[in-house]
Structures are given as structure tokens and as C-alpha cells.
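Removed: one protein chain of the complex. Kept in place: all other protein chains.
In this document, chain identifiers A, B and C correspond to the written order of the chains, with residue numbering beginning at 1 in each.
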């Protein structure tokens, strides 16, 4: 069958999309065939989707199936942003991929202000990746027994299960939750520089095999019982954390607030209070912030993070206060920032390049330090984004007030 | 100043990133300059980021600032998926941009099963975009008066404010929330085929000008008081909806479940019950589902939706039940799917092409029908993704049970 | 059978508790028999439980079954509290039944401070009782049709169903929620001076009979589908309200704060900010307050409200701010205060007497005004309780700070 015939058959649905690789060993070619088949079927042009530098032979299988090309999302850069972290020290440029106009400019303004105020202090409070397999037990009492055995045998499970399947993963704890006859074992792992979902999935699977053997009456039903919690808005991660729990803070002198942001610490604090705290309270929100999701989202896309985890990245709290000295204290607290610098989408060329702009591409030395450094940079950027938006709101209000006074 | 000098100065930070356009009118060139400056400064290569077909003169300003190129995210396609909607009728291919291996294959399997079962029934329950400006009032009683006036003057506000600034936007209602002396007016708009955030932002601004004039003692503090709610996980949207509220359902004959998914309706229902309902309940989640976020995320990226709104797209509930006839009923309910087929990132070439695969690029006739059709397709794809993952868990459990019996 | 024998048989379990009335027509005697049977069986004295002035012939059936006597809960009084409401105007004494030492004293101090500051301003924002029956429909589209019909036929339902079974109940609206094939119809009623659960339960039952007749394929499964929401903590009522939505506010001059509360407006505002707003945010709480539940609970017990509804009474938000003049603005917002002055436990003598202390026993003229007046008084008392506790915390902090300075 020649190429034209193959395209024709795919277009007609006689050969399915995922079967194309059976007819050609060349993954690049398979990608072309699928794309052209769609063009033919729907009489459309997908030439821009066909404009990519990704190597399909690398991407297919690892990152994508039924590949037809790539989407391009514009990438801009904000910075420099001075960060006084424990891992990130110095001035950083932050790559942001987005189609929302004004976002990069807004973060950039925040970076400029924060850097003028001697930078952002960042602190990683916690670092763990979790997975919560689900067992159906005969009853709650048996579930409690299983849970107790697991709690008392973490080292054994590390040795006999976890270390067999992962080099970097370390089982550091477990928190059992029992609902009726259901046992959810929320395992906590250290995962080095990887975001770690794959690692903990494999490790949890190994652990569960041991537990099933030990407790044959406890039926292991699912590797995730939705208490992990992955890719869903939830109180669990908001309260107990997942991925990196990280805080960024700054004190911005009143003069800088007035000169660069055209407003006052008092007004920024008031806007944050009525909008991010009171408003979000009334909304039943886990996001007591202005727009974490925007900055998290743009960095996630630029750097190959899991886009569905933007959800947990949008959890968190922004505080803005006037200090006794009359300056502005501002902080952001991110309970569940799930990121990595190795594995997954970080291997795709443009994403890896974006990580390299921040000096965090690949594994750190010692392992885990790159991901923590990256977490600090993300937190710094999120603080910049929050500051900029809150200040814009406050400045507008101030301008209007002035105008009214001038009438 | 020649190009080399410009790059040099940008690299050294003597010229700031956003100032480059001052030195060259060519936005493509400005993009190159910034990228090369970063390459120079950090001694890295960003050649893949430089490989794009986006026109910077179109993107800069509308979608991005400080552009340095584009990120490429691999795009695959799942389908065909038969949809029996009110807007989407027929078989569809769904473009998915992701770096998570196995996702496209999983959705594809779901599509295949659903199509074999005569397709997905989709229903758009509600369609509105909201914005909730915040006013600080003298007291709660005054806030109640302002709210009452607004409720009684929607037509006036439509005529004097909304219709002045938007052609497609229509103010269809308002829900006031009062907390102490704070009034949050959650305006609801119809926004045609646009996701509508820009439209309702501009319209709300106009409305607020009228309200401020009418009630000078009610201080208009912020255009968003965080009760909209935009880009944050929250109960408000989960309960009261935002964007499209859409449901997809299917009844899958037992034979198809057994043949194609290698499991049973009973097991799928049980996994959904213990994981998606009980597990998510215990997690304090607004996502009673397995992985809405994955499918929503991949479609959002492929089609130029706002990545931060993946958060609200991950809200929702999956149900799986055994029918009296012994077949599988499965449904997904998405309360807050915020999408559009015009404006924002949908204008970027690869994204527009992706929309064209589904026949939903640009405005519909009548306006709004394209976005609703798109919502039905997304819902169908999400159902496919849920079915596939739940079935995989159930099948694994079944296989293990069989193996144990065989011992 | 003589009394001794009867007691003996009940003690041995040969006659069941609820069968005692079969052997004696005297409900007071039946109460004695059960109590003495328990005394005998467990060799204990229940003489205090036997010390009551309630008339069992009134209580049994209406309020209690298997009656053995009554519990006594100490009742204290706080006040006077000056209230500037729309229904409650003047100075009020508030009966509080509790066993928590210091609670009455604390509320009393708050009343004294608020009264000195010229009283509390109270505003009832909304007033409705809800019930949300559940129907299982063939599919979501059918659910949408049923919902639309209901929305369009409220007057018909009022006439043909509601007005047939209740004189005071008025169906004022409905909010449908659809999850897959499930339809929850959240009916909103006005219920006069009654808390109204009984009324709306009966009325909803009538409505559902009509709906079932009209839509025989929609199976009416339960009178409450848990979206009402009754007696459970939930975002629905917190956001959308249930019962009375009421706000109490006051501005307390700095001098009074300093003189009576031994602290400053700034410190009270700070405690409220860090504890009630930030702390409750991090807890995933629907109670952004210090102790609504204490005051609500004590008034509920004293006045015969439904004790399980203390749950929704504990929902809500406290705000404390320093005004531009340097005084303290403080408010409480209660979204779901479910109370009444007629029916249920309000008929029990001690409870009715407690209502009479506030001048709100029985029905108002016009109907509904007594319950609204009562809501304003409760809100005022809750504000007093919040103010007092926040001030105590702030004063302690201030005292410590002074002590440290004095070292």
C-alpha cells in the first residue's frame, strides 16, 4: 500500500488512527499520515500543526499517541526576578506560555517591583508525592488492622517493594483513611527531581502486592482511591499538602509601592482582604488568591509540567498586610505545587529549553534540589503575579478616588 | 545600534525585555532578539523555542508579551466518537495536546467503546459567563438596597451599559451576595461563541460606572470580588455553574463492556462508587471523578482555551450504574466548562486548526451554537476518558480475581 | 396487670418501650413506667429526669416518643442588648441554655459593650425554607424538561398543591440541579413565623404528586435529595442561604473598645483576620467565625429550635475592621439561620416562656414578622458573642505585650 492509499484508508476510517504505525515503521511518517488523513476527511488545512521540531520517534509512546503534530503556544519571558531562596538564589527569568494577553506583562511588572524591593524570600515547607490505593475490607476493624500493619512496616515496604522498582523514590510515611469497609492508604514518597506520579504509582503497585499477599481478605480495588488527590480540586491537598508546599514573601517599602505601583500598602491590603479572603470565603473556594492559576498555568505549559495539575497549583492563599513601619508585607502560600525537572513533558525539547532558562533542566545534585529550586522560582513568579494584579486593582481605585476629589 | 549590540544589551539587562520593541518595529525580530539574549546570557540553546509558525505581529499584544518563541506540545487525536447531541451530531475526532503518555490511547479506547454502543447523549443544561464586582457599602442594609436596585434594573443596565460595549453579550441575571458591608454582584451573561471573560469584564465595568453614579456611597473596589469565580477551585461554580453546564451519558450493553473493556458493569459501578464517590467525598473534593482534568486539559491546550480554567473544568461528577437490564449506565456532569470557539487563544493558527478538526472553528450560526457544540464534544470526550480509566481499573481487578481463582 | 407488673415486664424487655401506652391511657403514667423500668433494670436512680413540668399528654406524639421525663439545661440571661433592627427595636434580654461555663458572661459583656456603642444594626437579607426532592429521570435531557416545566408552573403548583396543605406556606421559587440522570428540585418557600420544615415537607410532597403524575417516567425517589440542605454542614446553604440570612453590624468607638474591652480596634481586627479569616480558610471551613455555634446553640436550646440545625447556624463570617476614624467596625453574617417562633419545640412550656422574654412567642402580625424579629435578636446576640471573645483574645495579647514592655 502506498502512502496515498494509506492516507485514504485512514481518512475513510477503514484503518484506525492507532493502527497507522502498523503500516509504517517511521513514526514521523505515521504522524504525517494521520494529519493528512484528517485534512482529507474534513477538507481542512492543518499545516501549522504539522510545523514542529519535536521528534515523533521520541514523543510517541512516551508522551503521546495518535500523534498528528504539535500545538504551538506563544512563549514570553518575565524577569529578572530576584529570589532569596534556599535553593534559588539570584536573579531569574521566567518562561511563560500563554495566550492570555497582558499576563506576561503583568507578571513582569511584579518581578520588577519585587526585585526593586530586594527580592522574594521563598521557603519550601514540605515536599512529598502521594498515592492512595483503595482496599475493600471485610469490615472497619479489619481495615484498622491492615492500616496499623502498614504504619508499622514502612521500612519493610521500602525495602521489599519500593526500592525494587525505583532508585529515587522513598516511602516516608502513610496516612490511612477508613470509610466504612473501605481503606484508603495515602502513601507519601520523596521523589527527587521528578514530579513523581509515575514513580509512586509503580511503587504503590509493588506495595499493594505485598499487602494483598499479607491480607488476602482485603481486596485491593484501585491504585488510586481519589484521596491522593490527583488533578481534582480538594480540601485534602489544600490542608495536608501534595508535591511542594512552598511560600514566597516580600516586604515592599511604601515608597516603592507608591512609585512603581501607583497605589498604597493600605489599599493593596484592603483589596486582598475583601476579594481574596472574604470573597473566596463566601465562594467556598480553596483558592484564596487572585490568579495563581494564570501564572502556574503559563509556567506549567512552558516547562512540560502536567497541565491537569494546574488545578492543585491554583489552590492557596495570598496575604497582604501593612507592616508597623507602613510598608507592604505580601505572601503567597501554595500547598500543592506538583512539579518536576525530569521525566514526563520536561523531556520535550522546547520544554527542556524553557527549564534551562531558569537553570533547572534535568536532575539536581543532590537529587531533589533542582525541583525545589524550581518550586521556589514558581512561587516567586506567582507572588509577582499576585502583587501586580492586586496593585492594578488598588491603583485603579485610587485613581478614581483622586478623580472624584478633583471634580 | 545594530542587532548584535541590541542582543548584548538585553542579555546584560541594560535594555529590559519589554523595551526591545522600542528598538525594532519588527515583532518577529524583537522575539528573536529576546531569545538570543537569553541564549547568550545563560549560554544555552533555545533553538526549538525558536521553531514556530505563529506570526509574532499577530500574537504580541493580543496573546503574549516579551515573546521569545513558542512551546510545542505534542498533539494526538482520539476518535471517532459518535455524539448524539443537540448541537453535535455525528462522529467526531478530538484533538488532544499533552505530554502524558497513554492519555490519548485511553480516550481513544473510550471513544471506540462508546461509538460501538451507539454513541454519547449530550445535554447542555446551562450556559452563562459570570463576573462579580465588589462594592464596599456603608452597611449591609445599604448593600441590600443597591442589590435590589440592580435586580430590578437589569434591562436598563443591558441597554445603557452592556449593549454599548458588546454586540454578543447579554446580561441575563444577577445574584447578589452580601457579607457584612461588602456587596458582591454576580452578574450572569450570555456571551455567544466566546468563552466571554473579556466581554463580561468590559460589560461589568460599564455597569459598575452606572451603579457608582447612582450610589456614590457604595465604593466600587474591584471588578472581581472572587465570587465570579474564575480560575480557582470553588463550591460556587460547582453548585451554581459557570460557562457551560453540560452532561454526557451513555448506556453500554453488557456484551460490549465484556468484549471491549474486559470487565463487567458491576465492577465499573463499584470502582466508581468507592473511588469517585466515597473517596472524593472523604477528600473534600469538588471533583467526584477519575480524571476530568486530563481530558479537559489536553483539549484546552489543543484548542486555545484558557489553561488556568482547567481548574473549573476538573470540577464535576461521574456516575456509573448497572441498569435493570444489566447494562452499564455511565454519565459525567460538568458544572463549569468555560470554553469558546472565538477570541483569545482560539485565534492562534495551530489552535484554530485543531478546532477545525471538530468543525467548530470560529463563530456559529446562530451565535453560540458553535460553543455549545464544542461543549458537547468536550463532554463526550471526558465521558470516554472516564469510562476508559474506570474500566481499566475494573479489568485489572477482574483479571487478578480470575488469576487467584486459577491458583 | 398492675403497675408493678407492668414496670417489671418493661424492665425485662417483655413489653417494649413503645408498647407501654397500650397498657395505660395515661401518658404521664406511661412516662413514669418507662423511667421506673429503666431504674429497675439498671439499678439506677433517674429522679431528676422525673422532675419536670412538661405535660406528657401534650409532648408525646408531637415532640417525643418513649418519653421518660426531661433533661434540664441551666438557663441564663444576657442583656440588655440594644438592637436597631427593622423588626427588633429596643433593648432585649437573651435567654441562653448551656452547660458551658463563662458563655453567658461572655455574651453579656458583648451586649454591654454594643449597647454602650448605641446598639447593633441588624438586617434580614433573605428568608426562605427549602426542600429538594429527588427524581431519577430516564436521562439528563428529560430531567431538564421536568425542571423547565416546574420553573414555568410555580403558580400552578402553589395553587394546586401548596395552598391545599398549608395556609402560611408560599412557594416562591425553585432551583433545579441535575447530576447525570438525577434531578434535584430545590424548592424555596416562605413559611411565616414557623421554621417551616414540616410545612415545606408536606407541601413538597403534594407538589411531587403532581409532578409524578405529569411525568410518569421520572421516578420520585426521595423527598429530600440532600440538596435542601438540612442539618449537615454544606456549601449550598453557606452560599445560597436557607432560613434567615441575616447580618448584624456595629461601629464601636475606640474609647469604648479601650475602656470596656481593654484592647484596641487594631488588635481585634488583627485577631479576626489571622484566626477567623486565614485560619478558617486553611481549615476548609464554612465557619469563618470564632464561636457562632455557642451562641446559636444556647439560644436554640432555650427557645425550642431544632438542635440539629445548630450545624447550619454555625455557618457564617465575622468581619472586624478599623474604620478611617479609628473606631471598630464589626459584623457577623449568618447565611442559614433556621428558626421559628411557632410550632415544633417552641410549644414546650419552658421554651415558650424563653421566647416571651424577647417578646417573640407565637405568631407575628403580620405573619413572619415575629420570626424575623427573632432572627435579628439572634444575630445581635451572636455579634455580642463574637465581639466579646475576639476582644478577650486581643486583650490578653495586649496585656502580655505590656507586661513584656514592663520587664
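Everything below uses one rule, namely that contacts are C-beta pairs under 8 Å (C-beta built on N, C-alpha and C of every residue); 3 or more make two chains touch, one makes a residue touch a chain.
Being a predicted model, the structure only gives us computed values, none of them experimental.
Participant: Looking at the full complex, which residue from C:87, C:300 or C:374 touches the chain that isn't shown here?
Facilitator: Of all options in C:87, C:300 or C:374, contact with the hidden chain holds for C:300.
Participant: In the full complex, which of B:179, B:195, B:317 or B:354 touches the chain missing from this view?
Facilitator: That would be B:317, which touches the missing chain.
Participant: Pick out which of C:114, C:150, C:179 or C:269 touches the chain that's been left out of the picture.
Facilitator: Answering carefully, the residue with contact to the hidden chain is C:179.
Participant: Residue by residue, what part of chain B touches the chain that was omitted?
Facilitator: Chain B touches the missing chain through residues 235, 238-239, 273, 277-278, 280-284, 286, 288, 317, 319.
Participant: Touching the absent chain: which residues on chain C qualify?
Facilitator: Residues of chain C in contact with the hidden chain: 13, 17-18, 34, 38, 42, 44-49, 51-54, 56, 59, 61-80, 93, 95, 97-105, 108, 132, 134, 136, 177, 179-180, 182, 184, 219-227, 229-236, 238-239, 270-271, 274-276, 278-287, 289-294, 296-298, 300-302, 304, 306-311, 314-315, 344-345, 347-351, 353-354, 356-357, 359, 393, 397, 400.
Participant: Given the full complex, what residues of chain A touch the hidden partner chain?
Facilitator: Its contact residues with the unshown chain are 86, 121, 123, 125, 139-141, 144, 177-182, 235-236, 238-240, 247, 249, 284, 317, 319, 329, 331-333.
Convention: only the chains that are shown with their structure count from here on.
Participant: Report the inter-centroid distance (CA atoms only) between chain B and chain C in whole Å.
Facilitator: Computed from C-alpha means, the inter-chain centre distance equals 39 Å.
Participant: Averaging only over C-alpha atoms, locate the centres of chain A and chain C and give their separation in whole Å.
Facilitator: 42
Participant: On chain B, where are the residues touching two or more other chains?
Facilitator: 177, 179-180, 182, 235-236, 238-239, 284
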